[in-house]
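Only one protein chain is missing from this complex, and each of the others stays in its spot.
Naming follows writing order (A and B), and every chain is counted from residue 1.
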Amino acid sequence: MLTAPNERLKRLIRQTLLIRRIEERVIELYPSDKIQSPVHLSIGQEPVAVGLCEAMTPQDILFTTYRGHAYYIAKGGTLPELMAELYGRSGGVSGGKAGSMHLAAPEVGMMGSSAVVASTIPHGVGAALAAKLRGEKQAVITVFGDGATEEGVYHESLNFAVLHKVPVLFVCENNALAVHTSLAERQAFDTESHAKAYGINTTVIEDGNDLIKIGDVTAKLLASLRAGGGPEWLMIKTYRYKEHVGPGDDFDAGYRKRADMEPWWKSDPLNRYADIVKGMEAEVKAEIDRAVAFAEASAPPAPEQLLTDVE
Amino acid sequence: MNAVTSLPRDVALGLYRTLYLARRCEEVIVRIYPDDEMKTPMHMSMGQEAVSVGICKALAGNGDVIASYRSHATYLAHTEDHRSFFGELHGRTNGTADGKSGSMHLADIPKGMLGASGIVGAGIPVALGAAFANKQQSPGRVVAVFFGDGAVDEGAFWESLNIACAMGLPVMFVCEDNDLAVHTRVSDRRGYSSLPDVVRRYNCMVLEDESNDVEAIYRLGRYAIEQMMSQKTPAFLNIRTYRYLEHCGTAPDTDAPYRKAAEDAFWKGRDCVAMQRKRLLEGGVPESEIVKMERAIDADIEVSVAAANQAPHPGQDLLYRGVFHEAS
Partner (left out) sequence: MTHQSTATSLSYREALHKAMHDAMAGNPNALLFGQGINDHKGIFGTTTGLADKFGKHRLIEVPLAEEGVTGNCIGAALNGAYPINVHIRSDFVLLAMNQIINLAAKYKYMFGGLFDVPMLVRLVIGRSWGQGAQHSQSLQSLFAHIPGLTVIMPASSGSIVDSYAHAVRKHRGPVISLEHRLMYDLKFEPEHEPVVLGATPFSQRKVSHGSDVTIVSTSIMSLEARRAGEWLASRGISCDIIDLHCVSHIDADVIMKSVARTGKLLVADTSWQPYGVSAEVCRIVAMRDPGVLKAPVVCMGMAAAPCPTAKALEDIYYPNLTTLTDAIATLVRGKKDNGIELPHERSMADVYKKFKGPF
């Protein structure tokens, strides 16, 4: 049960709202074809990113996936540069070369996101190894979907992290779907007890809408990492409202039912705290308008950019 | 180990016969390798033969096998064909692959020996495909895939385990656990303490053996096959064993820094060939009968070696044969 809204909760709600509304703006803009980049929207899953990032210091670093808008924003990436990136403009955070699936902002510890499922998991482990060698109190989070745990590299990464006791927090963002395939069809093992069998400490948050809990649990786990306790494993259950990729709804596609969404919709912080949200809408909208205006005004990358930064 | 066999006499003798064959073939390799007629890197099974022999015999002719590059014992246990074996090691046209594959890729497709790979872990996913085909085309037939403890560290093993379990494939994962990947111990490569314990988290039957006893392994294999059939799940067998010779090559390396004297003595004290021979004797098989069998195998192996030395070398015409897209 969430406690009465305080400043902290308001901050988290505002961030959740910002992510929701900016993605909704993406949906609005999408038919105009101004955003020519496949978008994997996090709508419904935003609290996971918000809670995790709340617990991270700016020095802590994060590796994530193609479903990365929420993480980019929650970790502190700037909005205008995000929009310009989605627009493929020179003002984008990566000059228009990254698009939606490869968002990064190293200055705030957002170390990149990859379109290849599971491919950033070992990066988190290697980065944590480097942090440990330097003796820094830096913690690393690597986020991946439930589908990613089927990839061999997840298992290789888990083993290496445990073997070398590196300060990495594995976060499985479990929406119980890989594209349109359910967990039961794909997995013959229980990921949590499997990770436990590696000797890694595991935690599961059933309600991925509980901003405060996610923030608190993450803070505790990161503290343990910094104290040299070795890797930690966290699963957060959540729900994707939109189609796997693209701006649409797909409850009529046959692989899931609208009723599945009900409980999540109810616990959605933006619905639970609708009153608070209402008071934030105008400001959030203005912020997004500015970001869109920036993107619109930003020039496309010059042809010379084609061959810069290749190596 | 049970002092006296509980298996039918012919089965117990058959196990010994094959164990002896595998051991003897490798002893001959050790003897003739310095002649430099076999120009192929050898990963010797010596010490570990009970795993292949026990499991291949448990398949009772109704199974396919995929081996690792440490495939001599597996190949011999499954096919008993030492003519082709020595032909291949000698790089001759009477080998399993006209001499093109050497020691690391022994195969006999008609007999269900579906190959061996020099890439650690590479045979595991292939076994799933074979099991899938069996499930459709030859119900009741299982695939046993042999791999080392090192292969378990590869992601491909975990991907395969999940898929096999999710699909309920008739595949038997046989981990030949000699505690070593080249010179590196399991404890230096794994963060977790018990592999069987991790595998138990899958929808899979998990069995273990530490006896190095061919009959125990045979029975375990039989049990696994029965259970796989009734429960429609794969099986994972972790079988502890011990490699006598260097990782690659035919020399003992007992003095190498990674070896432990006590461990060496422990395992050599439970040599799988000696144990089964002793059991037969104690079970009343006359030594003369055993010796007669051994001498016959010895002589036959010498025939194979001679045949290999006399067989033609592959000619230029064979260089391109077998590349999938062949120029007409």
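Criterion: contacts are C-beta pairs under 8 Å (C-beta built on N, C-alpha and C of every residue); 3 or more make two chains touch, one makes a residue touch a chain.
The structure presented is a predicted model; accordingly, all values stated were derived computationally and were not measured.
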## Note on the structure
The chain left out of view makes contact with A, B
### Query
Which listed residue, A:Thr78, A:Ser119, A:Asn201 or A:Ser224, touches the chain dropped from view?
A:Ser119
### Given B:Gly129, B:Pro196, B:Pro252 or B:Pro314, the one touching the chain that is not displayed
B:Pro314
### Query
If the hidden chain were put back, which of B:Ser71, B:Ser103 or B:Asn203 would touch it?
B:Ser103
#### Entry: Positions on chain B where the hidden chain makes contact
38-41, 91-92, 98-105, 117-121, 150-151, 153-156, 181-184, 188-190, 256-258, 313-316, 318-320, 322-323
### Sites on chain A contacted by the missing partner chain, in the whole complex
61, 63, 92-98, 102, 104-106, 111-112, 114, 116, 119-131, 133-134, 138, 140, 152-153, 155-157, 159-160, 163-164, 308-311
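Just so we're on the same page, only the chains that are shown with their structure count from here on.
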### Message
Rounded to a whole Å, what is the gap between the Cα centroids of chain A and chain B?
### Response
46
### Message
With touch defined as at the start, can you tell me which chain B residues reach chain A in the complex?
### Response
153-159, 161-162, 164-166, 189-194, 197-198, 200-204
### Query
Once bound in the complex, which stretches of chain A touch chain B?
150-156, 158-164, 185-190, 193-194, 197-200
